[in-house]
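Each remark here refers to the structure printed beneath this line.
Here the complex is missing a single protein chain, while all its other protein chains stay put.
As written, the chain order gives the labels A, B, C and D, with residue 1 at the start of each chain.
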Amino acid sequence: MSAPRAAGLGLLGLACLFAVAEAVPRLGLVDPRHLPPATAVLGRLATELGDATLWTALGETLRSWALGLAIACCLAVALGVLIDAVPGLRAATASTIEFLRPIPSVALIPLATLLFGAETGSTLLLVVYAAFWQVLIQVLYGVADVDPVARETARSYRLGRWAHLRHLVWPTALPYVLTGVRLAAAVAFILAVTAELVIGSPGLGLRIQLAQSGGAVTEVYALIVLTGLVGVTVNTAVRAVERRVLAWHPSVRGEAAR
Amino acid sequence: NDGSGPGGDGRDSIEIGALSIVDTAPVHLARSLGFFAEQGIDAKITTVQGGAYSSSGVVSGQFDFGFSNTTTLLTAREQGLPLKAVANGVASTGRAGPGKDYSAVLVPKGSAIKSAKDLPGHKIAVNQLKNIGDTTIRAAVRRAGGDPEKLEFTEIPLPDMPAALAAGRVDAIWTVEPFQTQAIDQGAHEVCWPFAEATDDLTVAMYFTSEKLLREKPDLVKRFTAAVNQALAHARTHPEAVREELGKYTKIPPAVIRRIVLPKWPTEINRPSVQAIADFARKDGVLSRPADVGALLP
Amino acid sequence: MLEITGLGKVYEGRGGVEALRKIDFRVADGDLVCVVGPSGCGKTTLLKCLAGLLTPTTGEVRVAGRRVTGPPPGMAVVFQEYGRSLFPWMTVRKNVELPLREKKVPAPRRRELVEEALSAVGLAGAAAAHPWQLSGGMQQRVAIARAIAYEPQVLLMDEPFAAVDAQTRAELEDLLLTLWQRLGVTTLLVTHDIDEAVYLGRRVIVLSSAPTVVQEDLPIDLPAARDQITTRSAPRFAELRAHVYAQIKQAKTGVPGGEAPAR
Amino acid sequence: MLEITGLGKVYEGRGGVEALRKIDFRVADGDLVCVVGPSGCGKTTLLKCLAGLLTPTTGEVRVAGRRVTGPPPGMAVVFQEYGRSLFPWMTVRKNVELPLREKKVPAPRRRELVEEALSAVGLAGAAAAHPWQLSGGMQQRVAIARAIAYEPQVLLMDEPFAAVDAQTRAELEDLLLTLWQRLGVTTLLVTHDIDEAVYLGRRVIVLSSAPTVVQEDLPIDLPAARDQITTRSAPRFAELRAHVYAQIKQAKTGVPGGEAPAR
Partner (left out) sequence: MSTARKGWDGAARKRPAGPLRRAGLRLLRVLGLPVLLILGWWAYSSAGLTFYLPTPGRVATAFAKVWFSARITEDVLPSVGRLLTGYALAGLLGIGLGVAIGSSRTLRAAAEPVLEFFRAVPPPVLVPLIMLLAGLDTAMKVLVIVSGCVWPVLLNTVEGVRAVDEVLDDTGRCFGLRGAARLRHLVLPAASPQIMAGLRQALSIGIILMVIGEMFASTSGLGHTVVLFQRGFAIPEMWSGIVVLGLLGFGLSVAFRAVERRILAWHLARGEERGRHA
């Protein structure tokens, strides 16, 4: 499928969403004072976007998001690969991982503020904690998926530890990792916003919190739409990366053939 | 952020953790009108989502001062958090009746609930369970001769209350300004004013700091208290200044700001009302021991 | 060079499949041995044990006097599942080059070896393609190119020419012979093609069907210099060919018979 | 039954690879045609176009008069990459049975067909194994069993006997002939083995190397009843064989030559 056509279809999908969001309050299914129609929300978003402080807030959020995501991904990939590479480590860490994973980041806020009084530190801790598991689990499944014949080939040519990782394990795990990154990107963004919402460090979350506690419903939805649009943008970017680095993979190459 | 170190020119910079709501208008006024500056303080106000977060921030040293409601502070104190109140925060107007107080229980049009006495047996939304909302409602119901045991509470964040009430998800909501005005705009009306009905001149919330800061920088605390008190007095006498300030630090729509009922901002903490709150909380099981009110209050 | 003593292998799944019962033979340094046997008799298993990829259940394998516990250095393997043994994320060139990098061959020499190997198998033009863009036969030739570029001391090949046409097959056979002669690589080649086994091998080892043992170890007494036309039309070739055929037939049916061919 | 007119296929990757230029031929109902050609000339591509798995770039394919746009019903395919065409999560039996279930064959008949097919390829004992527990040749035989159990009207096979030993190969060839005669399946078989092509085919189609066209469409005028010993030793067999060999050689080198063999 050509890129413009795909983009067109994507816009069509968003347009449908827009139509539904416009119709539901207009038809009185929901009180427009609680869920304003899409045009009103977008109008409000447009005015908000004219406000320079919104952009600084967005910048703040994106900064802790990007930093947290990067740290989480690096840590998770390194740890995942290490767990796979060292015999017995998988079994030794399994119980701890499963215990720690479901602990909600939100519950860690007191600890976060305690350890990193400074605001970005707390936000980062929460973002990293939440995003880390997403990538780690994907890495663990990915590295277990190496084709047995390919593995034997690598071994028979005596690929060293590093080459084995770089040329065999990493490419195999890459599709899993990219899914993990897409999952983690959203989770990291959510946590960045939530942490700001709760702790009150400056950013998009704080603005949402202010709008909520001021009863400014339309603005709340405008900001929600903004977070959604950021998500769409991030996904488009990851997809583009994927088309490049996974060109060899059946999921991508299949799209070209036939 | 230890924040409290004197700045380059001998000034102190402090960070205050507070909700960005109507109640905290004085501290914002104190900053914008230069009351803090007059006391040699550079103040930064950080928005938090709830009183509990400002407490933990003050304990961890992220904040130097916090703003929190009385029940939360009493609970924190009971659990051993070394907190000390340093100034009055906000108080009820002490008057019950439509449009008289800044917090009320509202019901939808045509509800059978007419007063506090009718509340038992109905589902009432509060923003936090085991906090000032439900304890004062219980007290008000008890005072009105109803059975507080029959009250049924559920938690809903304040911003979502008007919608929940309009959709009939709950029978009544306990809310504060500006949501009170918003709910009224959407057809609800007030039936009970728990702050005013529970006790006289209730001190709803206070500014506080940690025992550590109080010990180490008693002078800074004194200056903070002075600045806040000045602001409280100013707010009490200049409602228009308050409304103007609200337009700056909150996102409350201007049309609403003009109409909301403002709370009272006395400079003195009403000790008997704090004791009363402590007793209510004890009775309702929010506190497990009789509170040592004196340990919290200055 | 290769010594196999009492080698047995039982796969644990499926209630224990005895792939090899007891295999004994040696391959001298620089020899070229072909292994034939019925389908499923354990040739691939044998090769993998030799390559250190499978642990024998009984017996042992030695390469250059050292007991094999993992892939020994200087060994190249061409797998029967050639398609899956190529890395889909690498181009053909990269696939061939990778083992050389691991061997720390300097870059210019590496490039040279890769180009040579690829043109030897007739794939100079496909160097930039990915394996899945190639036909089955082309993929197999990439696997062969990778093995010969590696310049191994020991070369193990599992049906390396199964997927190419007759003409290419003949060319690749001759390529293998040339390489073998030039470099003196000790070679073990599994094949189904009896003509090929006799044409290439200095010895042909016939495996029985399960329980698998060495059914016959046949020296091929054809002149050392082989040639597709003359060798294959020699009467001795036909005799040896017929003999091996009979042996395999017997291995399959399990009926004993077939003396060593008269000289 | 099969009509291929002006078939051309260009793969878009790698700057456009022209796998097939212009292929025209027909296969009559119940015919058995073998396709040979140099490695990488586009045999698999041709087969996939016939099976409706690839869309031709130019020209068209008709099966039973209907233009092919997707896999037509009643067709079975044995893929060159037999290993990857088996479902690793199913046992051998399930693998063979699955298409029959889809065809709504009643359970008892299904069981019968599966058992028959598996024992015909000599795998009755491996029915409960998973494909990855089998040797290469065994996997290939599972793929063949699956195709024959399906009782198709059209059978496409891409080098179906490449991974089995000579003896098994001969048996499978004869199995195919028997089936073909019994059921009248229209069969197209790609192979590298020229002997096999001549032995099995009623016609042999030789493809040129790229740009690929039909280089020769050779009727095999051997007696209809074939037999491994007599057919293969017939002088006419040798002639045809030599002729096809010459054609492929020529296809590979691109030098014209090779007249139709004299009768």
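Quick note on the criterion: a residue touches a chain if its C-beta (ideal position, glycine included) is under 8 Å from a C-beta of that chain, and two chains touch if they have at least 3 such contacts.
Note that the structure is a prediction, hence the values are computed from the model and not measured.
Asks: From the list A:64, A:123, A:194 or A:218, which touches the chain that is not on show?
Replies: A:194
Asks: With the full complex in mind, choose from B:80, B:110 or B:145 the residue touching the hidden chain.
Replies: B:80
Asks: Give me the chain B residues in contact with the hidden chain, please.
Replies: 50, 52, 55-56, 59-60, 72, 75-76, 78-81, 125, 128-131, 153-157, 159-160, 163-164, 167, 169-170, 286
Asks: If you put the missing chain back, which residues of chain A would it touch?
Replies: 1, 5-7, 9-14, 16-17, 30, 34-35, 84-88, 90-96, 98-107, 110-111, 114, 133-134, 137-138, 140-142, 144-146, 148-149, 151-152, 154-155, 159, 161, 164-165, 175-176, 179, 182-183, 186, 189-191, 193-194, 197, 205, 208, 212, 220, 223-224, 227-232, 234-236, 249-252, 254-255, 257
Asks: Just the residue numbers, please: which parts of chain D touch the chain that's not shown?
Replies: 48, 51-53, 70-71, 73, 75-77, 79, 81, 84-90, 98-99, 101-103, 130, 132-133, 146, 150
As a convention for this text, only the chains that are shown with their structure count from here on.
Asks: What chain pair shows the greatest number of contacts?
Replies: Looking at every pair of chains, the most contacts join C-D.
Asks: Where the CA atoms of chain A average out and where those of chain D average out, how many Å apart are those spots?
Replies: 49
Asks: Using Cα averages as centroids, what's the distance between chain A and chain B in whole Å?
Replies: 37
Asks: Quick check on chain A: which residues sit in contact with 2+ other chains?
Replies: 253
Asks: Considering chain D alone, which of its residues make contact with at least two other chains?
Replies: Each of 11, 13 in chain D touches at least two other chains.
Asks: For the complex, give me every residue of chain B touching chain A.
Replies: My answer: residues 1, 17, 19-21, 46-49, 53, 56-57, 60-62, 157-159, 162-163, 166-167, 178-179, 182, 186, 250-253, 256.
Asks: In the complex formed with chain D, which residues of chain C make contact?
Replies: So the residues of chain C touching chain D come out as 11, 13-14, 17, 36-40, 42-44, 80-81, 83-84, 128-130, 133-138, 141, 158-159, 162-169, 192-194, 245, 248-249, 252.
Asks: Taking the complex as given, what residues does chain A use to touch chain C?
Replies: Going through chain A, the ones touching chain C are 147, 149-150, 152-153, 155-160, 163, 167-168, 171, 174, 248-249, 253.
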